[in-house]
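Of the protein chains in this complex, all but one are displayed in their positions.
Going by the order they are written in, the chains are A, B, C and D; count residues from 1 in each one.
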Amino acid sequence: ADPIKVGILHSLSGTMAISETALKNVALMTIEEINANGGVMGRKLEPVVVDPASNWPLFAEKARQLVSQDKVAAVFGCWTSVSRKSVNPVFKELNGLLFYPVQYEGEELEKNVFYTGAAPNQQAIPAVEYLMSEEGGAAKRFVLLGTDYVYPRTTNKILRAFLKSKGVADADIMEDYTPFGHSDYQTIIANIKKFAAAGKKTAVISTINGDSNVPFYKELGNAGLKATDVPVVAFSVGEEELRGVDTKPLVGHLAAWNYFMSVKNAENSAFVKKYRDWAKKNGVPNADTVVTNDPMEATYVGIYMWKQAVEKAKSTDTDKVIAALGGQTYKAPSGFTLTMDKTNHHLHKPVYIGEVRADGQFDIVWKTKEPIRAQPWSPYIPGNESKQGI
Amino acid sequence: MFRLILSGRMLGLALWLVLAAAPVRAALDPSLLAGFAGDFQSRMNAIEALGVAGGDDARRVLDALEAGNLGVAADKAVIVDGDTVRDAASGEALAGGRDDVELITVNNRVRRTLAGARAALALTSADRAERLGAAITLGDNPNETLLPVFERALAAETDEEIRGILARAAARINLASPDAPTRLRAVRALGESSDPAVKNLLEGLLQKHDGDWVEAHEDVRAAAGTAIAAIDRRIAVAEGVGTVFSGLSLGSILLLAALGLAITYGVMGVINMAHGELLMVGAYATFLVQGLFRSHLPAWLDWYVAAAIPAAFLSAALVGVAMERLVLRHLYGRPLESLLATWGLSLVLIQAARVVFGPQNLELANPAWMSGGVELAAGVVLPYNRIAIIGFAVFVLTLIWLMMQKTRLGMFVRAVTQNRPMAGCVGVPTARVDTLAFAIGSGVAGLGGLALSQIANVGPAMGTGYIVDAFMVVVLGGVGQLAGAVWAALGLGIVSKFLEGWAGAVIAKILVLVFIIVFIQKRPQGIFALKGRFADG
Amino acid sequence: MRTPFTIRLIQSTPRSGWLAIALFAAVTLAGVPLAHLVLPESNPLHLSAYTVSLLGKILCYMVVAVAMDLIWGYAGILSLGHGLFFALGGYAFGMYLMRQIGRDGSYGADIPDFMVFLDWKELPWYWAGSDAFLWALFLVVAVPGIVAFVFGWFAFRSRIKGVYFSIITQALTYAAMLLFFRNETGFGGNNGFTDFKRILGHSITSPEMRVTLFALSAALLIACLVLGRYLVTSRFGRVLAAIRDAESRVMFIGYNPLHYKLFMWTLSAVLCGLAGALYVPQVGIINPSEMSPANSIEIAVWVAVGGRGTLVGAVLGAGIVNLAKSFFTVTVPEYWPFFLGFLFIAVTLYLPDGVVGLWRKLRARRAPPAAPVAAAAPRRTADRPGKSRDDAATTAKGATA
Amino acid sequence: MLKVENLNQYYGGSHILRGLSFEVPVGKVTTLLGRNGVGKTTLLKTLMGLVPAASGSIGFGGRDITRAPSYQRVRAGIGFVPQGREIFPRLTVEENLLMGLATRPRGSAIPPRIFDMFPVLRQMMGRRGGDLSGGQQQQLAIGRALAFGPKLLILDEPTEGIQPSIIKDIERAIRSLAATGEMAILLVEQYYDFARALADQYLVMERGEIVMRGAGADMDADGVRQVLSV
C-alpha cells in the first residue's frame, strides 16, 4: 500500500532549534516504531521533515507546502505560540490537521488543531496552588517573572486573577518582564530579594523563555537565593533546558509539567530507553546523555492518538479523523491513561511538580490524582464563561 | 499559621530544656518518630522534635531523611538501607522489602524544617563555622519562642559576629515584648541593621491599627523612626554601590564580547559577522576543557577555567586563521564582501556546532571559587563570577592595549589597515600581518567566549545574541578606538542598569537603544571621534 | 526646455532592459494568474496556491531589495534597519486586515481578539480609521515615510555616515522590535497580527485574491524598477553617487547632500513599506520579529549576492537567496545553512560583483575584446579606483582616503 | 643596480608601458621625465610590485624581482616616495618614520639626518600624519623612504607642494646621497630645472615608451624641455 505522509514542522535552525530539534527526533522515532509494528492500517508512515527555521512566516509557508503539495495526512509541529498562530489559518483554509505538543496560554480553539500540551489550568494554576499549600511552603507573596511575549503575559494575567481570587493583594504581587534573549538578571534578582524581604513567604513564578534561563539561574545561584527561601517554579524549564545549566546551585527549585523523565512506570522506562537507543542509532550528538521531556512525550502521545483515530476512522480524511479523535485514550509514559477531550481538542493531563535535582532531573514532589480536563478558555479571564467546546 | 507558631513554641521549649540541663540521651524514643506516619504537618513536627532531641540517633534519622531514605512502612518510620529496611528508632532490620516502604518526599518545606532543626542543634557546636551558619539560619526567621535560646546562646557566645547576629535576632523578637524599655532597646539595636526585612518590621510598628498605634509608646516610635532612617541610608548606599557594580559588570561583559571585534573590525576593517561564532568557539573550547578536567583531573576541576584561557584563545585564533587564509584574505579593501562572506561563515559555523555538539545548550559550571558572592548588605550581593569577569576584562584589555600600542606588530597592523599598498612599500609583509592580527582578534573573541560561558548560555547560536551589542559598542566608541570601546561598554552597562532599576528591563533596553541613536547625533563618529583633517575624505 | 519624464526614461533604458521588463510583466500579470486560475490542477503548467504565495512573497522581498539597493548601492548608505520600514508598512496594512476580521474572531467582538483579551474596551486612538481601506493605504506610505524622514533628517543633518549610520538604523529597528513585542504597545505583542479573513470584503484565501495580490506585487516591483532605473540614470542619481564617493566635494560644488540623501532614504523606506503591505496578506502574519536586526542584515545580504549597484542584481539576489532557502529547508532541512553559507562565501570569492557581475563577465567574454586582454585582468576589481572607498561601512578604511 | 628589460604593463585593455628597458646605475641620479599620463607613475608602481608586470623583467642588484611582493623589494633595498605622499594618516609622524624602518631590526632609531633635512618633522613628532600640511606630508614621505638607508631610492615627483627653500635642501641632499656612491636614485619629475640640476642621466617617456635618453648634462642641448612642451 502507499505510504501515508505525515509532516514534521519543527525549527532545526534559528533560535528555536534548541528546543524543537528534540521534538523532530522523537517524532521520527515514533514513526519508525509505528512502521516497525506494521504501520497504520497496513500502510507505512513516511515522515516529511522541513525546517521553518524559527521564522514565523516561513512556518506558514512550510505548513502550506506540507498540506497542499506533499498532501500529508497530519502535521506534528510548532513550539512557540506565534508559530502556531501563523499556521492556524493555513490548516483552516486547507482543512489540514496539526498536533501541537507544547504548553501554551490557551485562549484559542481551532477545529484543525489538537493540543497535546498543557493549557494554563493544567500547569500554571496547580503549580501556584501547590506553592500556596503548607507542603509547598505556604507562599503569600509572588513574583511573576517572564520573557516579554504573549505566553508569559497571558499566563501571568490568568495567575493574577487566580491569586486575587485566593485573596492575595496586588501589593503582594510583583510582575516583571525581560526582553527575549535577556542575559543580565542582576537588577531583577536584586529586586526580587528586596521584594522577598517584606517578611512574608515569597515565591517566584517564572515564565522566562529558554534562552534566558541559564543566565537567570546562574545569577540566582550566585546571589544566594535558595529554593528553601524563595523557591522558583518554572513553566518553560524541563530536562532538556537543564542540560545547559549547572544544576547544583538550583537544587530544590521547581518546575510544573505533565510529565517528567523521572516518572517511574513501565511505559516511561520503555519510552526513555527507546529514545536513548534511537538517539544512539541515529548519531544524535551526546546520545548517551539525551533526555526526554514533556513536549516530547506530548508529541509521542499525539502521534499515537492520531494513529488510533485513523484506524478508527479507517481513513486519513481530516474530518473523519477529527471526529474519531475525540475520546481516544492512550496509556502515556506519564503513567496515566490520557483521554482526548470529546469537545475541546485538548488532552486530559495529570500535573506533576518536580524539584530540580543535582543531576538535572526532577524529584516529583506533588502530583494530581488523575488527569485534569483542559480549560483553554480560562475562567479567570472575563467573558470566557460561555466558551468551551469547538 | 497557628500550628506553625505552636511547633515553634515546642521547639523553643525543648531547646531550652536541652540547653538548661539535659545530658544527651542515648536512646531514641520511638514516640518521637510516630509523627512520620501522620500527615504532612505532623511530619514537620516530628522533624523538629528530632532536632530538639538531638543525639547521634536523631542525627542518623535526619540524615536518612535528607538522603531520601526515610519512609513509612506499616505506620512505622523506617530507614531504607540498600535492600534492607530498618526500624528508624532501633536500627534493627525488619522483614519486608523496600517496595512496601512509602518514602517521605523531601521537598523545600521539609528541607527548610530540617535546616532549622539542625541549626538549633548546631548553635551549641564547638565549631565556630557551624555556629555561625546556625545563627544565620535561625536569625533569618527568628521566632518569639526562640528568644530564650538566643539569650542563652548569647551568654555563652564569645564570637563578635555571631553575637551580633544573635543579638539582632533577639531584638527582632523583643520588638513584641510587653515591656516598653525592652522594645526601645530592641529598636535601637535593630538600627544597626541594613536588612530590608528589619526595616519592614520596624515600619510595622509605625502603623495604626483600628486607630491605635501598633507600637503604643511614643519614644519607641521615635526610635523606630530614627532606626528606619538609618537602615534606609545604609540600604540606599548599598544599593547604589550594587547598581554601579552591576553596571560595571554588564559593561565588562559587553567589553569582552566586543574586544575581539574592536580588533578585527575596528582596526582591520573586516565587517566580521561571524564574530559571535568566534565567541562560541571560545566557549565550546572551555566546555571541552571542563570535560577533560572532569574525566582526567577531577581534583583540579576548580581550575579548569584557568586552563581554558589558552585553549579558548588558541582555538578561536585557529578558526580565525582559517577564515582569514581561506576567505577574508581575498577581500581586504572590500568590506561589503567581507560582510557577505562572514555572514555565510557564521551560518556554517553555527550549523557545524549544531551537528557536532547538538542543538542544546551545554552545561558549564562555575568553579567553586567563582560561585556565590560577597554580600554588601542584605539583598546586595556581588557575585564572585562577576567580580572575576571584571578582573578578566581588565586583564584582556591590558594585553590588547600593550599589543596594539607598544609593539611593532600593533603599529604594522594599524599601518596596513590605513594604507595597505604603502605598508608593503615600506617593507611590511602585509599578508602575514593580516593573518596574525586576525588571529589575535579572533583569539581575543575566544577569550570573550570563555568569559561569557561563565554567566550565560553556551550553545550553537549563542554568538548571534552578542553580535549586535558588540558592533554597537565598537561603533559607539568610535571605530578603531580601543579606548572608545571601553568607555562605550562601561557607559552602556551603567546606563542600562540605572535605567533598568527605574523603568524595567524592556523599557530600559529600548531607552538604551534610543540613547545610542541620540548620542551618535551628538557625536557622529563615536565617543572617541577621530579628529583631524584626514577624518573626512 | 525639459524633456518629459517618460521620454527620457525610455531613452535612459536600453532596449533589452525594456524587453525584459515587458516579458516579466506579461508573465507575472497575465501568465501566472492564468496558470493558477484557469489551468486545471492536472495540467503540468498549473501553478498551485502554494507556488503563487511563495512567488508573491519573493516579489515583495525583491521590492525590498531594490529599495535597499537604491539607498545602499547608489547612495552608499548601508541601512541595517530596512526591516523596520517593511514591517511598519506590514503593520499599517495589518491593522486594516485585523479590522476586516470584524466579529469573526474568537471572541466575536468588534475589536481585535488580542485587545479583548487585554481587557481593552475600545480601540486605542492610533487605530482610529484603521477600518478604512484608503486610510490604511495612506498609513502604509505615511508611517514608514514619516519615520524615515524624521530619523533621516536628524541623522543626515548631524552628518552621521558610514557604519555609524548603519548602527543607529540597527538600533532603531531593534528598539522598535522590543516596543512591538510589548502587549501594551497595542499591536498584538509577540503574536502580532494573524488570522486575516478579508480585504475589501473579499475572502483573503480565494484564488482571485491570491492572484490579485501577486499581480500587485509584481506591478509594484516593475514600478520600482522603472522608477529606480530612472533615478539612477538621472542627474539626481549621479549626484547621489557623487555624494557616496566624496561627500564633501559635492558640498563644495553647491549641492546639499542632506536633501539628496533624505529624499532617497525616505523613498526607499516608502517602497519597503509598500512591499510590507503586500507581503502581510500573502504570508498571513506580521509580528515584531520582522524588525529583528538579523532580518535587516539579510536584506543587505540579498543585495550583495545579486550585485550591489545594479537594480537587476538586487532582484536576482533576493530571488536566488529566498528560493534557495525555500528549497534547501525542504530538501536538506538539517544541513541547509551549510549550503546557503557556502553559497555566500562562494559568491564573494568567485563573483566579486555578485551574480550580475558574472553575467556581465560572461557577456564580455562572448564579445571579442577591443584590445588584447591583459594578464592583469584578474586584478581588475582590486585596481578599480574607489572600490574600497565607495562603501558606506568602510569608515576604518575610508578614513585613509 | 636596477635593470629593467622589455617591461610591459596594461590597465584593462590599454597598453600603458610598452616594452621599456633601462638601467639605473649606482651612485648616479637618473631622472625620468614625461608629460601627464604617459605612464611614469605606472612604471614606478610596477617597479615596486604594486601592479604586476605583464611581461618583461626587473632585476635589482643582480636578482630578478619581477614577481617578488613589495615588501621583499623593500627588504632588498628599494626605498619609495610615491606620488600623492601616501603617508599613514592616523599614525603619528614618529610612527610614520618608524614604519620606514620596518625592514630593520626592532628598536632601530630614526637616523638624525632626516631631521637635519626636514626640521619641521622633529617639531611635529607627536602629530598625526594626516594632520600635516601637504608640504609637510611630502617631507615626511621622503624622510620615511630614507630612514632605512635604501640602496635604490625611487622618487615620484618629490618636490610637489614643497616650499622653495626646502626644494633646494632636497636637491642638495639627493646630490650628496648620490655622491656617496652607494645609492642609486631614480627620480620622476615634471619640474624641469630641478630635474636637470640633479640628473646624471635622463630618460624621457611618451605614451609608455622611452623616447629619449642621454646624459644629464646634455638635457638642454638635446631639447628635452621642448619635447615635454609639445
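As a convention for this text, a residue touches a chain if its C-beta (ideal position, glycine included) is under 8 Å from a C-beta of that chain, and two chains touch if they have at least 3 such contacts.
Here, contacts and distances are computed from a predicted model.
Novice: From the names "Sulfite reductase, dissimilatory-type subunit beta", "Urea ABC transporter ATP-binding protein UrtD", "Alkylation response protein AidB-like acyl-CoA dehydrogenase" or "Cysteine desulfurase IscS", which one matches the UniProt record for the unseen chain?
Specialist: For the chain not displayed, UniProt's protein name is "Urea ABC transporter ATP-binding protein UrtD".
Novice: If I consider the whole complex, including the chain that's not displayed, which of D:P111, D:G161 or D:G214 touches that chain?
Specialist: Of these options, the touching residue for the absent chain is D:G161.
Novice: Of D:Q72, D:T92, D:S108 or D:Q190, which sits in contact with the chain we cannot see?
Specialist: Of the listed residues, the one touching the omitted chain is D:Q190.
Novice: With the missing chain put back, which residues of chain C would touch it? List them for me.
Specialist: Given the touch definition above, chain C has residues 1-3, 5, 8, 231, 234-236, 238-239, 241-242, 245-246, 248-257, 259-260, 263, 384-386, 389-390 touching the missing chain.
Novice: What residue numbers in chain D mark contact with the hidden partner chain?
Specialist: Touch set of chain D with respect to the missing chain: 11, 35-38, 41, 83-84, 120, 127, 131-136, 138-139, 157, 160-169, 190-192, 225, 228-230.
Throughout what follows, only the chains that are shown with their structure count from here on.
Novice: If you average the CA atoms of chain A and of chain B, how far apart do the two points sit, in angstrom?
Specialist: One centre to the other, that is 28 Å.
Novice: Centre to centre, by mean C-alpha position, how many angstrom separate chain A and chain D?
Specialist: 75
Novice: Among the residues of chain C, which are close enough to touch at least two other chains?
Specialist: 178, 181-182, 334, 337, 399-400
Novice: If you look at chain D, which of its residues touch at least two other chains?
Specialist: Within chain D, the residues that touch at least two other chains are 88-90.
Novice: Which chain B residues qualify as touching chain A in the complex?
Specialist: Residues of chain B touching chain A: 40-41, 68, 105-109, 111-112, 115, 140, 195-197, 199-201, 239, 242-243, 246, 249-250, 253, 350-351, 354-366, 371-373, 375, 378-381, 383-386, 455-461, 464-465, 496-497, 500-501, 504-506, 509.
Novice: Going by the contact rule at the top, pick out the chain D residues touching chain B in the complex.
Specialist: Against chain B, chain D makes touches at 48-50, 69-71, 74-75, 80, 82, 86-91, 95, 98-100, 102-103, 106, 128-131, 144-145, 148.
Novice: Show which residues of chain C lie in contact with chain A when the two form their complex.
Specialist: Residue list for chain C touching chain A: 48-50, 53-54, 57, 106-107, 113, 116-117, 119, 178, 181-183, 189-192, 194-196, 205, 283-285, 287, 289, 325-326, 329-330, 333-334, 336-337.
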